[in-house]
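Here it is, the structure in full.
Here the complex is missing one protein chain, while the rest keep their positions.
Presenting chain A:
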Amino acid sequence: MLRFLLRRLLSGVLVLWLISVFTFGLFFVAPGDVPRLICGRLCTQTQINLITKQLGLDQPILTQYWHFLDRLFHGDLGYSYYNSESVNTLIGQALPVTISLAIGAAVLWLVGGVSIGVISAVKPRSLLDRAGTILALIGLSMPSFLIGILLLYFLFFLLTTHGMDWFPPSGYVPITSDPVEWAHHLVMPWCALAFITAATYIRLTRNQMLEVLGEDYIRTARSKGISRRRVTIRHALRAALTPVVTQFGIDLATLLGGAIVTEQIFGLPGLGRLAVTSVVRQDQPVVIATVLLAAVFIVLANIVVDLLYAVLDPRVRLT
């Protein structure tokens, strides 16, 4: 168990290091002249030289990378090239937005997807099952920007033009300043994200449940005289849930790295948007920070999922 954890953490660190090297290297391979971008069209060579020196871009790449690592281990991600804000601050502002978005959506899609999946599996080929299947198909095939735009159109535009301004179109209110407004601003993005992701969970839960419901131990459970509800939830769903939990861990972690499209559509200043703007502006310190953070989430989620696996299934031994 301890050995497992140690090994996984070590390999995780290796993965993160490789990612940092690639992201760092990519910046120097990619075309573009950052000092000129910052300085603007009417810049003198002296100014450009000054900026290059300030950003440390005149030093050899290895030295620059070493400085980056050195700062990283001191918990300092450097400064944005543009507004000289510290990257720590930028991430600190964007992370709560993304966490709020991801966790709210995750709860919605997990509860929604799993319950629809269970209902579908309990009554296969019923009207509810078919409705669930169609819903899942729509969710799977619809691009996330489309559902976002549709929600905006129906819930914001149409309602507002009819005098019912129930949903704000964009923006983020920190939960610390006003929890109600926080939720109010996030309802639409939550629904948009949950809708497209829930589809996977409907399919996954339904298929797993159908498989488990045919198992001998479900017949045993039924022959014991416990209620159908208890057989479905305690016996069948419990067994069907393991792969769902795995999928959930990875999906949530991916989302924590930033939901680029959804954040963009609903004007949420989260990690996804931060990543996109910094990539466009070649704001290297911010790019590396967002990429590394997303990678950390994935690496950690994988370890947590494997640990959970052993908790959920007593037959699994971690080695």
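Observations
Here is the rule we go by: contacts are C-beta pairs under 8 Å (C-beta built on N, C-alpha and C of every residue); 3 or more make two chains touch, one makes a residue touch a chain; residues count from 1.
Keep this in mind: contacts and distances are computed from a predicted model.
The unshown chain of the complex is recorded in UniProt as "ABC transporter ATP-binding protein", chosen from "Ion-translocating oxidoreductase complex subunit B", "3-oxoacid CoA-transferase subunit B", "Threonine dehydrogenase" or "ABC transporter ATP-binding protein".
Checked against the full complex, the candidates A:9, A:30, A:107 or A:226 give a single residue touching the omitted chain, namely A:226.
Considering the full assembly, A:315 is the residue among A:3, A:41, A:74 or A:315 that touches the omitted chain. Within chain A, the residues in touch with the undisplayed chain are 215-217, 219-228, 235, 238-239, 312-315.
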